[in-house]
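Encoded as structure tokens, the structure appears first; notes follow it.
The complex appears here without one of its protein chains, the remainder shown in place.
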Amino acid sequence: MKGSSVPEERPQDLLVVEDLRTYFEVMDGTVRAVDGVNFSLPRGKSIGIVGESGSGKSVTALTVMRLLDMPPARIPTGSIRLEGRDLLALSEDEMRGVRGGEIAMVFQEPMTSLNPVFTIGYQISEAIIEHLHVSRDEANERAIAALAQVGMSSPEQRVKQYPHELSGGMRQRAMIAMGLSCEPKMLIADEPTTALDVTVQAQILDLIRASQADLGMALMLITHDLGVVAEMVDHVAVMYGGRVVEAGPVEQIFTSPKHPYTLGLLDSMPTRAHRGERLSVIKGSVPNPFNMPVGCNFAPRCPRRFEPCREHDPELRPSEDGSVTEVACWLYAEPPADAGVTASGVRTSDDPGRAEP
Amino acid sequence: MPDRNDGPSEPQDVMDERVAAVYERSGEFQGPGDSILHSSAARDVLAATYDEDYEVSLEPLSQWQLAWRRFRKHRMAVVGSIMVGIMVFIAIFGPIIWPYDPLDLTRITHPGGDPPSLQNIFGTDYLGRSVWELVVNGARLSVAFGLVTMVIATTVGLAVGVAAGFYGGWVDSLLMRLVDLMLAIPFLFIILVAAAFFGGGDPLLLMVIFGLLSWPTLARLTRALYLSLREQEYVDAARAVGVSNRRLAFRHILPNALGPIIVSATLIVANAIILEAFVSFLNFGIRNTDISWGTALSASQGQLILGNWWWAFFPGMAIAFMVIGINFMGDGLRDAFDPRAHD
Partner (left out) sequence: MTTYIIRRLLGLIPLFIGVVILSYLLLLMAPGGPAGSVQANPRMTQEIKEAWLDRWCLEDSKDPAAILRMFGGWSGILNCRRDGFDAFFSDEGGLNVLPAFLGGGDNGLLHGDLGNSLDTARPVGEMIMERLPATLVLAGVALVLWVGTAIVLGVYAAVRRYSFQDQALTFITYIMYSLPTFWLGLMLIFAFGPALHLLPTGGVVAARDWPAFGSPQFWTAAGERPLEALWDVGRHLILPVVTLVAVNIAADSRFVRASMLETLSADFVRTAKAKGLSARRVIYRHAFRNAMLPVTTNIALEIPFLVSGAVVVETIFSWPGIGRLFITSVNERDYYVLMALIMMSSFAILLANLIADVVYAIVDPRIRY
């Protein structure tokens, strides 16, 4: 799982995102929602993008799908290569073929994500006709099959029903059916279960996992819920302030987290072991998007910050102890020479912050 | 280790299971309490204060201050406010600076009046009186009409709307039936009849009549707002603390509903001004001896056909100017209170 600044593209990689930046120009300034994100997703595998709200995880997904309105949003640099083709270089017509046909997306709010005035059968068939160019009748047949595949009871009746006649869990199933109906190579799921009850959550997650296995589909799962991540994905990328701060296989992230933010996230999970005690929190709050800190974005809240953190942005690279995980933190990399101090805390000059003469 | 056969009972349990599964897979599972994260050494490391002066602090602004800020930035709103300001200034000081003497017939040179010229910027009417003076003096009554009507309509409309929306039940049904009834009859019909039969040409009485007929729409709006706002959680919270109904309705909910209500009130001002003009134009409104923009227009229609346009044009322009200003302001107010609706 590579995430370093120049990811090599291996033949088994389905999606390679390289130095992606998405900025929003609004009245009060520029919001750097995504500020240099790198990751790659091999065929058939899954990656979980984790972070608090405001970390840029949803914007990353929307950028991959090019669903953002370009006047306020712009993509100054970066590439998104799907099987070698840079999606950012495609025309709108070509991109439309990708959307739904090669990459499908499922959103967070099943209540409002379906058009209330059309039947769900119509909405699923619409996608099928658009990408597979079949007749209306055949599209309808496939829609029924898709609904059956996601475990909906009596799909022939469901096809004729309207979204408001279905429960939240069923609507999300319908959304997933819609996404899978064109047999895409990859599914992006943006907080697919956040708006659902806990019991339904488990069912939907199982469904996604099973579909992934059936179709050999890759999965990009976006969530703030570490428990979901633990269960669902092979690799994890932790995002903070528009950047990936740590990335690696899920087991490594959970057992030996490196970045202080990751540590904080894991520690704040309520677990049975600490029943009755106060939940620990990461002090402070997400930085003001118009006024990102100089240096490491997390430094103001980091309990282990030291001098280089306030001046220099750490890059995502394998930590020096040779593990597979990549991390963006001066604790695990050699800070630039003029930072005044090395990782082990030895000062190189009496005046921290001043370069050596 | 959580017993899988129990099934998830709380979010914690579900989380536990998943985390446990991960730990199992990695082969480093140690059991609750032993994980590296939960060692006291790790906790010490994490328990540090954060740097206060590093954070960018934002002083909290009240809702009103925020709204005022947005209003100020809105170009159209500022332009509108200036326009309205000019008109109000003219309404207050105009008659003092340019007094109108209906008997001053010295300026007439043509039958039908003079077109605009350097001596009479707006021209003269058929008796030679300056149209500029007509407009400037008429501003007072017309603007007053707008304001007084708005005050009366808003007071009644708010009262009815709050009663219906907040208390609900039979009060709601009754009041809404009344509103429906008033809205079923065409507005202009009822205004014309009321003004002609009961107005008697008296400006103040007419303002009251207008106000008493303009409240239904505002009442409906207020009621709708209250119906949705009273379901908000802070209402339950306040009730739980023992806040009385009346206090709840006025101190707690009303500030949140004020945005659309204020916008609606500005529209009432604009409508009242136009209405007064039309009603007076038809001679059902203010008696001819008083001047408003409407009375200034009333005799001008005959002249139009003859080609003497200025008499009808300028008073109407004054109305349009005022109403445009009010609408610009209203738009700014709407955006100020609900930036999500921003274009």
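Side notes on the structure shown:
Per-chain residue numbering starts at 1, and chain names A and B are given in the order in which the chains are listed.
Please note the rule applied: contacts are C-beta pairs under 8 Å (C-beta built on N, C-alpha and C of every residue); 3 or more make two chains touch, one makes a residue touch a chain.
As the structure is a prediction and not an experimental result, all values here were calculated from the model.
Among the displayed chains, contact with the absent chain in the complete complex occurs for A, B.
In the complete complex, the residue from B:F166, B:Y226 or B:F284 that touches the missing chain is B:F284. When the full complex is taken into account, the listed residue touching the unshown chain is A:M65, out of A:M65, A:I144, A:I204 or A:L221.
Which of A:R43, A:R96 or A:R310 touches the hidden chain is settled by the complete complex: it is A:R96. Mapped onto subunit B, the interface with the missing chain covers residues 76, 177, 180-181, 183-190, 192-193, 196-197, 270, 274, 277-278, 281-282, 284, 297, 300-301, 304-307, 309, 312-313, 316, 319-320, 323-324, 326-328, 331, 341, 343. Of the residues in subunit A, those that touch the hidden partner chain are 65, 67, 71, 92, 96-101, 104-105, 107, 109, 112-118, 126-127, 130-131, 162, 164, 175, 178.
Everything below uses one rule, namely that only the chains that are shown with their structure count from here on.
Our note on geometry: subunit A versus subunit B, Cα centroid distance of 43 Å, whole angstroms.
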